[in-house]
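Every protein chain except one is present and positioned as in the full complex.
Letters A and B mark the chains as written, and numbering starts fresh at 1 in each.
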């Protein structure tokens, strides 16, 4: 399964239309390229539909709350053409505006995947969270003790939203209404670099765009690759005595060089 | 003093709300993370107050002259909550618009710290500068011969604006109305990387946000850490035969790894 998803992505070279925040937009574009895709970061209302039509997937990142109208036009076009839509509800719960924006987007289109940290997904599922800024609140973080509870929340939300749900954190959860996987790859340093969440979301655009009929599998492979690359990148960073930016460089590097063999060897997944 | 300021910043993990230019926004976010803070880059007028309310400090960078209204809303909220506001008057003097923008901002809120290069601070203090673009003019640069003159200007401006003044350059000056420090750390290559000024300003958000009652000390420690990290980063860059981008990577890396011991060992400060 992993080899199929991976090799199809390399072969298709999916064009990924990203309407994403400008803090991490460069990292997201480079991450799509590292996955074998071709990124196009087009925000203007007047071309949102044209660009979406020529793309294979649409990535919406709510770090850009100002581009909602372009997101809706691109989203409707993508739904009409059966292109996967991936949404990252960045910082939802941190302001009223972001709660309203997510509701408006979700009423306007059908998402294939919703990916966020535990505070963000909790804010969507339960309408409440302890979020300040854009990082997950300590209290919301996935730990061994609360896995079952969070997996249940993910499955219920998946059933309600008809979307695959991904919750990123020390342990990642990838779930639809029936099945859920835990991915125990990655490294804590990923939280010390801005945009690792956004980059994960952009990668989903590549893997799901190339595998539109296998969204759960595409989402799982994408999540595993991010985690495994994080581990490989940390090992190199440590060997070089580097800090957070050396790690960021190696993270995208490792995605650009990863192979199905390495993924199989390093991945730690479990169905729950 | 340095250990206190530094360790409190690590412990508090201040949320830093930055309304900063998009040229260097990614570096600024990573720099806040490297200092132990949590960055939130939120620009939309409709959420400026919500975000500022949940943050510990506000950083305004005038590279983004288009976001003045959001800056004013966030600034007023921050003043009301006694959160420090750091402003970087990027390129002031380079256009009429930037002069007007700074005046409008300064009439709307009280800044805790104003940080700029010598041309920018001169433009604010004296209403004149030889600036073209965003780099300091050769004629305005701090040199041994003009230190006394520039320190006097900084102290007077501090008294007038009721803000700590930081002038960055080959020698950095950190001053309030009564006291001024010279920081002789750093390296000339810092001027060959875009955003070292912006990153210094973002760092101030973290250190002052975590130490709101010790703004002068927070500003001084932040300035020293930037300079010392610049020296350490240059040494690594040189050893690797690297250029400006290798240096940029090591600069943020070193901030992410620095300790009070290294700061004490390497700092070259003088009260004048």
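Going forward, a residue touches a chain if its C-beta (ideal position, glycine included) is under 8 Å from a C-beta of that chain, and two chains touch if they have at least 3 such contacts.
Remember, predicted model here, so these are calculated numbers, not experimental data.
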{"item": "Residue of B:94, B:212 or B:260 in touch with the missing chain, whole complex considered", "value": "B:94"}
{"item": "Sole residue of B:36, B:195 or B:218 that reaches the chain not shown, by the stated touch rule", "value": "B:195"}
{"item": "Listed residues A:40, A:110 or A:141, member touching the removed chain", "value": "A:40"}
{"item": "Interface with the unshown chain - residue positions in chain B", "value": "21-24, 26-27, 63, 65-66, 91, 94-98, 132-135, 192-195, 242-246, 248-249"}
{"item": "For chain A, residues in touch with the removed chain", "value": "15, 17, 22, 25-26, 29-30, 33-34, 38-44, 46-47, 50-51, 54-55, 248-257"}
